[in-house]
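The complex appears here minus one protein chain, its other protein chains still in place.
Chain lettering (A and B) follows the sequence in which the chains are written, and residue indices restart at 1 in each chain.
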Amino acid sequence: MLNTERKPITGKRVQLMATCLCDAFYDDVAAATVQILEYLGVEVVFPEGQTCCGQPAFNGGDWVASRKVVRHTVKTFAGDEPVVVPSGSCAAMMFHGAVLEFEKENDLGEVEALGRRTWELGDFIFNGLGVKTWPGRFEATVALHRACHTRGTKSSPAATALLSSIEGVKIVEFGEGEQCCGFGGTFSVTFPNISAGMGALKLEHIRAVKPDVLVSGDMSCMMHLGGMAQQEGKPIKTMHVAQVLRDALKNAGLIKP
Amino acid sequence: MRFQQIDQFSAELKADTRAAVYDGSKKGHEKRTKLLYDEFPDPDRLRHIAGEVKQHVVENLDTYLPQVEAKLKANGVIVHWAATAEAANEAVLGIMRARGATKMVKAKTMVSEETELAHFLEKHGMEALETDLGEFIVQIDHDHPSHIVKPIIHKNRREIATSFEKNGLGAYNDDPQTITRRARNFLRHKYLEADVGLTGANFVSAESGRIVLVTNEGNSRFCLAATKCHIAMIGIEKIVPRDYDLGLFLNLLARSGTAQDLTVYTEFISGPKSPAQPDGPEEMHVIFVDNGRTEVLASECRDILRCIRCGACLNVCPVYRQASGHAYRSVYPGPVGAVLSPLLMKEKFPQKADLPKASSLCGACNEVCPVNIPIPDLLLRLRNRAKEENVPSPGTPPMGAWALLASQPTAWRASLFGGKVMNYLPTKLLPIPALRAWEAKRALPAWRGGEFRAWMKNRPKQS
Partner (left out) sequence: MDEKPAQAILTMPSSADREAIFSRVRGALAPLHERAPMPDYTTELAVLRQMMGNRDAFTIFSERLVRVNGIALTEIAALVARLREGKWLQGYCDPVLWPMLAPHFGADFTVETTYDRKRVDDYAFGITRAAGAIAETGTIILSDATTSRRLGALTPWVHVAVVERAKIYSDLPQAVAALGSDSNVIWVTGPSKTADVEGILIEGVHGPGVQIALVV
């Protein structure tokens, strides 16, 4: 059912879906995404009308509300260019979730078409553009949290390969990597005790391997885990994959600081 | 603040129960993964094929049910059909009365848990004794199973030893070996005194009418070696097309469920015992039970009928590990239960409509499912159904206003800038339930709404 077939990349222009989380909280992640894509010679267009992918309502069970947002998204991201998203979760919403909730809708075709040209950032770089190694330098022990919505996709292997190819990066595996961090969108506020219980386990496993930084392709997981760690008074440093890639370039003087 | 029932249950769960459930399910999951990936070059392929076979069966039950019925009859089996739990229980009672039977030994069967058969029979003056060790402990404790394969995963040895003592099974002793021996010595005489042995079925081959039963303890074999009448209560979805398919499913079931290459006892029954064999049932009944399954079949969640009850999705599920099985208030806990239980409620769906929400939709359940059921998709469908039926959902933020905002770019941009006010407010005191629930457990990052848009617009032109 997971629809991961992609239209092959032709031009070197993409539309950026920045995600609502980056729009509201994590502007530097969106900026880093732009910087690394431009470093690769890709022209990045930011459709100003974009809002959210529609996932909160989709997961919340309000498909009527979600479809309204998805329709807006389909309209906003008109055209043929690949749509690149610095989030495995929002990408999966476009190529899988939206398709599910539009099963019986007349405009299913348009939604599917957007899904086929939507790429999670790491997947786009590694498999779309075929960039298999990353230049620059980033001295850090990295714990890579593989976000659940990238299960069964090519995103996690892509992020792992790109990060481990950077000079100075040492990826450390931690226990129960396959387990969810407990974020889960509205789940985090409707099931706060279970969500926090899951988060506590995840933090315990991560802290056990003493990474310098916790990295993920999804800021939602980072917002939850980082927020929990901060609340406990034991903050951990979190970064998006895009920020590590960007900083590696910066550190080696490959892009302007 | 009101939260979802399962969350409240989890918050109040005893620490050692949570630890027991967590340890048991984690070990089960890790052993399963090792076994499958160590031994098979491509275990995922097996799961996908098995899923296709079962989906084919589910979507062709109109062909397979008459076929399997004819085969069973030709094998000398008396076939009954029970549309409801009550009808299934009545059928069992009827068989027992017709034989003048008063004592039943029961192997573990989930469908008899659904129908609460043991209680029903006891109410009608029959003895109905659970023989699976875990189920036996649940029965003497007047408890409920909390896992479909490991019914007492939530209990520790001290609790078990106490209930053994209370039930006259020897002085307090919490050594697992002693507990098991005592059950062995008590139950073996019960089998031999019983008139009827009741089992479920793991698979029924439409081709041969062969019923396949798997156990580790040997209790179902004992039921079928000691008694003269065998009753098998079977959900209508348990069919596989051919005996050939058993070569696939048996390989997946034990590995997924208990991380074994094969369960200790795998029994193939195609009728009453052979005339030359002194032990075993001379009479055999099969009761095919619907009890809501045809409603599931009519729904868009029919994929859940592929389930072979291995419990792998429970073991891997982070929510199940936090909440334990009883939180689900159903015979089927965990991810499979979150889909199946509300559906089996039929018109009482709203009573269990909260179950599908107890998931972060992480998809681990789908990844381990031996028949590749897309559980997260089914959970989402049920969430949508609950919304369509206006079932109240405590703590769930309303989405209508958000959707309006998120489909109007100008308003969206305005709120991005407006949201900055959050940075200056005591957010913990704001009367927004979702925000308060968030902040009860986690710090909120600084609001930087619109910053990226400004950066994108104002940065120097890239060369």
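Rule of thumb we're sticking to: a contact is a pair of C-beta atoms (placed from the backbone, for glycine too) under 8 Å apart; a residue touches a chain by one contact, two chains touch by 3 or more.
Everything numeric here is computed off the predicted structure, so don't read it as measured data.
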Q.
If I'm reading the header right, one chain is hidden. Which shown chains does it touch across the whole complex?
A. B
Q. Looking at B:15, B:171 or B:276, which makes contact with the chain not pictured?
A. B:276
Q. Given the contact definition stated above, which residue among B:33, B:75, B:256 or B:341 touches the chain not shown here?
A. B:75
Q. Which subunit B residues would touch the chain omitted from the figure, given the whole complex?
A. 20, 23-24, 27-28, 39-42, 45-46, 49, 52-53, 55-56, 58-62, 65-66, 75-76, 78, 80-84, 87, 90-91, 94-95, 98-99, 131-134, 137, 150-153, 156-157, 160, 176-177, 179-181, 183-184, 187-189, 191-192, 208, 210, 216-219, 221-222, 224-226, 229, 236, 241, 243-248, 250-252, 258, 260-274, 276-280, 282-283, 285, 287-288, 290, 294-295, 297-298, 302
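The rule we apply is simple: only the chains that are shown with their structure count from here on.
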Q: Could you tell me the distance, in whole angstrom, between the mean C-alpha positions of subunit A and subunit B?
A: 32
**Q.** Of subunit A, residues touching subunit B in the complex
**A.** 1, 18, 20, 22-27, 30-31, 34, 38, 46, 48-52, 54, 56-66, 68-69, 71-72, 76, 97, 100-101, 148-149, 151-152, 176, 178-180, 182-199, 201, 223-224, 226-228, 230-231
Q.
Taking the touch rule as given, give the residues of subunit B at its contact with subunit A in the complex, in rising order.
A. 3-4, 6-8, 10-11, 26, 316, 318-319, 322-323, 356-364, 366-367, 374, 377, 380-387, 393-397, 399-400, 402-407, 409, 412-413, 416, 419, 433-434, 437-438, 440-453, 455-456, 462
